[in-house]
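For reference, the structure is listed below as structure tokens.
A single protein chain has been omitted from the complex, and every remaining protein chain is retained in its original position.
Then we have chain A:
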Amino acid sequence: MSKLGVFDISVRYGKVPAISDLTFHLEEGERVFISGPNGAGKSSFLNAICGKVPTSHGRIEMDGDLLTGRSPEAIARLGLSMVPEGREIFGSLTVEENLRVGTGIRQDAQAIETDIEEIFAAFPILGERRRAAAGALSGGQQQMLAIGRALMTNPKLMMVDEPSLGLAPKIVDQVYDTLAALQEERGLTLLIVEQSSLRAARVGGRMVLMRGGRIVGEGNAADMADRDALAQAYFGNSHPEPEAVA
């Protein structure tokens, strides 16, 4: 049984289809990048899994539990955590309070405290500013906080939507180093939306290419990026959309 099973789902906003008949599997401990141009349905895909948007068709399972039709909080309680696009940290709450919002689903009070200290050890800047309003953090710090906050729910599967958005390349390196280290340590399963196939290739993992609400390609990230580079070299652009390869 795979960690996450997505069977033939469709998502539509009004009459506009965002995802059509998509099937996808994710194995335990795997790292998968979802790539593709703007409007390909990448975020809609993650939002359908975490219960933020309803599916009009199909079903989604995690560890054999049906996610379809459950509320976002119920899905979070099953062990799925989300780092959304644009971070969406709670700006008026302190850094530490942000980390604690997601701990309501846990029973292990002691472990919560050690986990918080662990996150502050991993991101010292967050520890220094633990009592400061999270809204005053820089973009990169907010991204770290959003990752830390998602980890505090003790997830089995973590989804990260465009972690590189609006960040300097050096900070993006840091973010991915952190994600890779965390995965190693905790045996996390990671599903990451990343527009840049080169970036995905550098981090490594499986890559799924989406376009028009469907999966149009799949393979090892490094191979996919090579093919991208090759296509670009010969044909100028591998995708019809201009922002496909960043």
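To be clear about the criterion, contacts are C-beta pairs under 8 Å (C-beta built on N, C-alpha and C of every residue); 3 or more make two chains touch, one makes a residue touch a chain; residues count from 1.
By definition in this document, contacts and distances are computed from a predicted model.
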item	value
Among "Predicted transcriptional regulator", "Branched-chain amino acid ABC transporter permease", "ATP synthase epsilon chain" or "Aspartyl/glutamyl-tRNA(Asn/Gln) amidotransferase subunit B", UniProt-listed name of the chain not shown	"Branched-chain amino acid ABC transporter permease"
Absent-chain contact - pick from A:Thr23, A:Asn38 or A:Ser138	A:Ser138
Among A:Asp8, A:Asp65, A:Glu88 or A:Glu128, residue touching the chain not depicted	A:Glu88
Hidden partner chain, touching residue among A:Asp8, A:Glu27, A:Glu73 or A:Glu113	A:Glu73
Residues of chain A in contact with the chain not shown	50-52, 71-73, 76-77, 81-82, 84, 86-93, 97, 100-102, 104-105, 135-139, 142, 149-150, 153, 166
